[in-house]
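Of the protein chains in this complex, one is absent; all others appear in place.
Residue numbering begins at 1 within each chain, and the chains themselves are lettered A, B and C in the order written.
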Amino acid sequence: MSTTTRKIRMGMVGGGSGAFIGEVHRMAAALDGQIELVCGAFSRSAENSRKTGQALCLDPNRCYDSYQQMFAMEAELPEAQRMDFVAIVTPNNSHFDIAKQALTSGFHVLSDKPATFNLQQAIELKELIDLNQRLYALTHTYTGYPMVKQAKAMIAEGQLGAIRKIVVEYPQGWLADAPDADNKQASWRLDPAQSGISCCMGDIGVHAANLAEYICGDQISQLCAELYSVVDGRELDDDGVVLLKFTGGAKGVLMASQISVGEENALTIRIYGEKAGLKWSQQEPNSLWQVFNDQPTRLYRTGVGNLSPLAQAATRTPAGHPEGYLEAFANIYRNFAAQLHAWNQGETSENKTFDVPGIDEAIRGMAFIENAVSASQSDIKWHPFSLSPKS
Amino acid sequence: MSTTTRKIRMGMVGGGSGAFIGEVHRMAAALDGQIELVCGAFSRSAENSRKTGQALCLDPNRCYDSYQQMFAMEAELPEAQRMDFVAIVTPNNSHFDIAKQALTSGFHVLSDKPATFNLQQAIELKELIDLNQRLYALTHTYTGYPMVKQAKAMIAEGQLGAIRKIVVEYPQGWLADAPDADNKQASWRLDPAQSGISCCMGDIGVHAANLAEYICGDQISQLCAELYSVVDGRELDDDGVVLLKFTGGAKGVLMASQISVGEENALTIRIYGEKAGLKWSQQEPNSLWQVFNDQPTRLYRTGVGNLSPLAQAATRTPAGHPEGYLEAFANIYRNFAAQLHAWNQGETSENKTFDVPGIDEAIRGMAFIENAVSASQSDIKWHPFSLSPKS
Amino acid sequence: MSTTTRKIRMGMVGGGSGAFIGEVHRMAAALDGQIELVCGAFSRSAENSRKTGQALCLDPNRCYDSYQQMFAMEAELPEAQRMDFVAIVTPNNSHFDIAKQALTSGFHVLSDKPATFNLQQAIELKELIDLNQRLYALTHTYTGYPMVKQAKAMIAEGQLGAIRKIVVEYPQGWLADAPDADNKQASWRLDPAQSGISCCMGDIGVHAANLAEYICGDQISQLCAELYSVVDGRELDDDGVVLLKFTGGAKGVLMASQISVGEENALTIRIYGEKAGLKWSQQEPNSLWQVFNDQPTRLYRTGVGNLSPLAQAATRTPAGHPEGYLEAFANIYRNFAAQLHAWNQGETSENKTFDVPGIDEAIRGMAFIENAVSASQSDIKWHPFSLSPKS
Partner (left out) sequence: MSTTTRKIRMGMVGGGSGAFIGEVHRMAAALDGQIELVCGAFSRSAENSRKTGQALCLDPNRCYDSYQQMFAMEAELPEAQRMDFVAIVTPNNSHFDIAKQALTSGFHVLSDKPATFNLQQAIELKELIDLNQRLYALTHTYTGYPMVKQAKAMIAEGQLGAIRKIVVEYPQGWLADAPDADNKQASWRLDPAQSGISCCMGDIGVHAANLAEYICGDQISQLCAELYSVVDGRELDDDGVVLLKFTGGAKGVLMASQISVGEENALTIRIYGEKAGLKWSQQEPNSLWQVFNDQPTRLYRTGVGNLSPLAQAATRTPAGHPEGYLEAFANIYRNFAAQLHAWNQGETSENKTFDVPGIDEAIRGMAFIENAVSASQSDIKWHPFSLSPKS
């Protein structure tokens, strides 16, 4: 079997029973038949890890008690069996340690977001990646949608003219009620020790910021922020708004909320240029609207007409067969698998070449969180966007 | 004929050929057959005024050369012929003088918005209204929609619990291009001498602020503002965002824009409480969405089911026969006509009783504009909302 | 005052208190300030007629006891006062007699739909119109919408290529429950003596057929019909489907229903040609969708871009200020007023020139009803569309 056609072998840290995002990663990795889950340290409980692995039909010998054990044991396996990369799907505070150990053990890393607990770690992580010469992917899932890629291409082509205004919103409602101590998803996200200095901005605001920068090909340069803890007793933000200025001159408004009761996962972006505007909504992901002052609105649809190459490459089914969140997620896995195949064959392998979000996005994301929190605590309106750790 | 069934007699200042809003006022006034246009000073050009009156089939003797002439002549007519109120539909800078003269001449006033050129004038206008004991209405049109009234009622009933977050947006795109000197609508709005200290916030931001306060029954208490002149060479703002805090504790975001290319008149509001959220969009005005975390979304529709009394009273046609902007506008005229009938019969006549926006809304509107402009010029983030004129 | 600028004077038969459609006609007639209601015989009860007239601020001397009296008295008034036309808004079974007497008394007629009780009467009515040389308009309201006119223009221009398939639907739900004897709107429509041989097809199916023919510029040539009385105990149809073939070769499906519970007034049409399709829905009337196999959907919006002359002429407010049912209705009145002005000045005056539905549409509508009922009673699938009365 040639290297190009063997499956890429994945290990997983986290994702034991009761977790949500681990299962999403497994489905996304499996969808295209290019990646095989071969091992895991699914839980800090060795028992839970074993049971999870068994339910996944894994070889019991490769259901490990800890990620340390996993990296050690896998490194000793013959190359033809050994995992290629590890998917990290644990709570935020352990991402960095696991990634660090994986890289130094010789494994590539795909990490759930945020990449690290703080900006300082993200900067260190970039150094580790460079030092160990391994690949790193970060699951900014929402950039995996075909119509997000279409929007990026249309803007790059100049279809909007200079960008003037960007409105990106990420409202959710699931934290509108006081968190049930039994709600595992809520409790760790609202705990500074596990989640970091921000809940809402760190969990979803950062997706919104990344989406704006990805589509527009521009970067946040200044911000004015106001973060709120709406529900009594919370230490971290559950809602907030960040005003933005971009290097290219565009102004922006970023809203993120976890207390917008009744909202599901309503990430939307609207971008207005000199000549036209674009609108996209994650909950109707296969539609991209281009609006004009003096001609009919154009509705671009996944799979219809002559879309951009990246949009087409991110599409699996014909028009009208809706693709959703898991397909967008799988696009990151698929692109990362292609990057790994190339790497295995000794090819130079930049994340951008493979349209894979990586450590640069990780650093900007962690910086966004720290800048937003810092600006929110200030009485001054505007602050420069800084890539230096705040503390 | 009893007083209750005679038509209310309207005069008009402004609205000559080439004007937009004058024709809207005339259609709104005519729709329900309760108001008769009897006279006008439609233009600063006596010739244009006469021609406009002729096209409207008015008595040529009541097509006046100026509003001063109109008020003087109408005041001398027998009570059974004399106009009851004047509709003011001129550019912003003349609203105050015309209203002042109308009130002192004994006429009631319905004014297009904004009420005056600045806050100081609005405060003076309130004194004139009180002094002359006449009625005053301000066309905050968007509160005339049935489903806006339904939203207000649902919140007043506590269906949302305490309000936490209000997002109100008013994007338009028609000023995305540099203004054509020939575009009458654009040129006066962008001219500080005619329009005042703000274009975008003064023209449409103020509608958004009024809508939020009307629906929620709450008032802005603090704000952080950033107004932009996006298109080169403009003296006034054509885009902006205002962060809000309300007296009841809710946080808000208000966006207004005239450079959001491709947007028509997309006023929308979303309100999130402890228990549920509400969403309404002016471009689909007959739908009101109530969203919940744990039960199906409810779509209230004009004319369907047991809506609130004010919503029902604002509805003319059965469900599914869409009512639009002119009907909302006509609701203000209809309610004002009812208020005038009551006044004619000697009844105490508060605007609120008749659901008519009036001088209090005018003052808050002018204050909103001055506060927003002032806050935008400051480096400090938050400012109290003040009812004192800024200059 | 020149003839061109005087208001057109309208009388009304029907529309007393408790009626729905009479009030709609009055609002539609009033909206543009071109038509003045001067008299009426609003009810078979002289008392109700007088009270209705009083509430409308009419001259008590022109609130008549009967339409016979009205036509006689108005004919004797000086030309400068006399009504120009009568609006007929009574139940179906009296339309013909009233129209006949109006025409022979020298008055123009605008009639609510259906024009007559049966096809035979419609044919006779055309003869009376020709004989008396008077104008006749029929309120096929839904063709009054700007985007319906835009659709017609786009098809006439060949933007769709040859039309292949037309799907027109008119679902309502208001007769899903057994009719309350107290529901005035329901009871007469379900009574063959007042309504004719069909309820659902006669009341709304005929609008759907007219809409298809108006937009496509083509005529029904064959049909296969199935009409149902879904709710027990009804003598007339409350639901039905008619398969269609058009003279130009297109195939069609027409569905009409009054028992589609939860539907408001959901008239929609979809037209597929060789090159593109068009979709329009009455409940979102300001949007017209053009769909293609290989390029983005185009959304045409009232007031945006370079629409067809008839669409622009039917538009009153700028883009994003939604126009609704009353504006569409008023477009028929406005066009009829223009036709009357032209007639008053001695100009030849074809309905088509003024985009006013008239007696030809009335005849086709009555024929549609009779053909549909007849085809439904047959075991044979297809029947030619005939303009000869069935009985």
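Following the convention adopted for this analysis, a contact is a pair of C-beta atoms (placed from the backbone, for glycine too) under 8 Å apart; a residue touches a chain by one contact, two chains touch by 3 or more.
These numbers were taken from a predicted model, which means no experiment stands behind them.
Enquirer: Using the touch definition given at the top, which of the shown chains does the missing chain touch?
Expert: Computed over the complete complex, the missing chain touches A, B, C.
Enquirer: Write down which of C:46, C:230 or C:342 is the residue touching the left-out chain.
Expert: C:230
Enquirer: Looking at C:260, C:302, C:315 or C:371, which residue reaches the missing chain?
Expert: If we include the chain that is not displayed, C:260 is the one touching it.
Enquirer: In the full complex, which of A:73, A:266, A:310 or A:342 touches the chain missing from this view?
Expert: Only one listed residue reaches the unshown chain, and that is A:266.
Enquirer: For review purposes, identify every residue of chain A that touches the missing chain, sorted by number.
Expert: 1, 5-7, 20, 23-24, 26-27, 30-34, 37, 54-57, 60, 172, 174, 263-266, 282-286, 301, 303-304, 316-327
Enquirer: List the residues of chain B that touch the chain left out of this view.
Expert: Touching the missing chain: residues 290, 292-301, 304-306.
Enquirer: Pick out the residues on chain C that sit against the missing chain.
Expert: Missing-chain contacts on chain C: residues 164-165, 167, 173-174, 176-177, 224, 226, 228, 230, 239, 241, 243, 251, 253, 255, 257, 259-263, 270, 272-277, 290-293, 297, 378-382.
The working rule: only the chains that are shown with their structure count from here on.
Enquirer: Count the residue numbers both chain B and chain C use at their shared interface, divide by all numbers used there, and answer same if that is over half, different if under half.
Expert: On the two sides of the chain C and chain B interface, the residue numbers are mostly the same, over half being shared.
Enquirer: Among all chains, which one's averaged Cα position is nearest the averaged Cα position of every protein chain shown?
Expert: B
Enquirer: Hey, how far is the Cα centre of chain A from the one of chain B, in Å?
Expert: The separation of the two C-alpha centroids amounts to 44 Å.
Enquirer: In whole angstrom, how far does the Cα centroid of chain A sit from the Cα centroid of chain C?
Expert: 56
Enquirer: Residues touching two or more other chains, restricted to chain B: which are they?
Expert: Within chain B, the residues that touch at least two other chains are 174, 263.
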